[in-house]
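One structure, pasted below without further comment.
As you look at this complex, bear in mind that one protein chain is not there, while each of the others sits in place.
Each chain carries a letter (A and B) given by its place in the written order, and its residues are counted from 1.
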Amino acid sequence: MFALSPLETEAIQLSLRVAGVAVLACLPLGVLTAWVLARHDFFGKSVLNGIVHLPLVVPPVVIGYLLLVTFGRNGPVGRWLWDTFEISIAFSWKGAAVAAGVMAFPLMVRAIRLSFEGVDKGLEDAARTLGAPRWWVFLTITLPLILPGILTGVILAFARSLGEFGATITFVSNIPGETRTLPLALYSLTQVPDGESGAMRLVFIAVALALIALIASEALSRRISKRMGG
Amino acid sequence: MPHRSLILCFFLILLALFALLIPRAVIAAPSIKIFAAASLSAAMEEAVRVFEKKTGHRVVPVFASSSNLAKQILNGAPADVIISANQSWMDRLERENRVEPGSRVTFLGNYLSLVAPAKSDAGFIWGTKTRLSELLQGGRLAMGDPDHVPVGLYGKAALQSLGLWDDISPHLAPAPNARAALAYIERGETPLGIVYSSDLIGRKKLREVARFPKSAYPPIIYPLAVIKARSSSAVKAFVTFLQSNAAQAIFSRHGFLPSGATN
Partner (left out) sequence: MTQPTSLNINVKRRLGDTHLDVQFQSDGGLTAFFGRSGSGKTSLVNLLAGLDTPDAGIIEVGGVSLYDSVNAINIPPEKRRLGYVFQDSRLFPHMSVNGNLRYGMRFAPRHDTGDEQHQDFGEIVDLLGLTTLLERQPASLSGGEKQRVAIGRALLACPRLLLMDEPLASVDAGRKSEIIAFIENLRDQLEIPIVYVTHDLAEVIRLADTMVILDNGRAVASGDVENIMSRLDLRPLTGRYEAGAVIAAVVVRHDEEFGLTELGFAGNSLWVPRLDLASGASLRVRIRARDVSLSRARPEDTSILNIFEGKIVEITEDEGPQQEILIDIGTPLIARITRKSLKQLNLQTGDTVFTMVKAAAIDRHSLGFGGSRDRRNKLEIKPGR
């Protein structure tokens, strides 16, 4: 009963890989974007904020289509990637990772931005008066203090990536072993007249994965808070 | 007082919600709801316009993949007529007693085509090559998901019977429905694709590479049925209209095989 079928194993492995890569790729850009939005005021700030949040409010299928138009073989970026690096992300797990990453990005940025705004600027000032240049202050003071926020952002993004469907299936379609992540495998099973039982198994697996991620993040979060709040 | 305006806002929102929730049937004139396979959309909309003008009945068509439509009906969606792109989902609906007994008819037929983007010069003659993948040049073949999308199921059957399936199956781009597959090919994302022959009509971005031999796949039949207990006179009139010469002519023009030819 607990043995996993090849279809399930493949879907789980693919989902974990796609979500993992998506989150790791989002992280540096996410921290940077959150920092810009939290600490700076500039012309066009609300436009940037709007663009970052687009995947939250626009139907995922639309985002998937936009990704297809941009990163597909005939899209501007896709063609450049192919000509320059011989990289093609359409119809591959890399494309799935991009789709997952794009959909999860706003969640990550929100969490990290909140964290930035919670950092006492006075501590950064104090570090500067002690002789630390700005980048050192960022690395040794700001980053450690926003760690809980980064963790939250990562977990949220990971969970969102695990569950990403609409943009993925539109951009990279449903290729077994390549782009058939858990949600897509679930979808396939529900489309077949007698696939319901298989689908339920996948549902349990997906829920279990999500719960594990959430519990792990709680535990980590608590440990970090303890270290800082005594 | 800020409190008062907040409470007013709250009640206004509640009112709006109630208004939106009132069943449309109470406000709107009664209409006929058609659930139809996505590939029928252009043709069906034209037929519906003719019918509405002729009879004054209102028809609301809903297009989606046949599996989604069937599942929604199984879960109680208020459709009056279902037109599926393959038999198995219709069989399921009959098994589950969702269909008015005796109302099931063969409505339309279709053919299967191997297509490429308009700019491509790919050529293929059945039986001359054993590997379709050579034409792909590293790309993929777009088709409806061969696990459950009707056009994909037909495509897989055809490829299997022609001995081309094993070679090509690792290089597929399985789309969630026929429309998505079309999008891949039209955009040039995939060098090859399999679609209904009817999808070629009027599409300048597509080019037929070869039509699949009829013998290679089970006949593509669109069954039509009335949903149980929805058989009103208006519905009956619409079903009759669909099978009339005038309607069949419309569907022919859109590349479908009229039901007379398939029976």
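Of note:
Operating definition for what follows: a residue touches a chain if its C-beta (ideal position, glycine included) is under 8 Å from a C-beta of that chain, and two chains touch if they have at least 3 such contacts.
Everything numeric here is computed off the predicted structure, so don't read it as measured data.
Note on the chain not shown: across the whole complex it touches A. Between the chain not shown and the residues A:Leu4, A:Val58 or A:Ala126, the one that touches is A:Ala126.
Chain A meets the missing chain through residues 120, 122-123, 125-134, 140-141, 144-145, 227-230.
Heads up, the rule we're going with is that only the chains that are shown with their structure count from here on.
Separating the centre of chain A from that of chain B, both taken as means of CA atoms, is a distance of 34 Å. Residues of chain B that touch chain A in their complex: 65, 67-68, 71, 88-89, 92, 139-140, 142, 145, 147-149, 172-176, 180, 183-184, 187-190.
Contact residues of chain A toward chain B in the complex are 65, 68-69, 72-74, 90-91, 169-170, 173-175, 187-188, 190-193.
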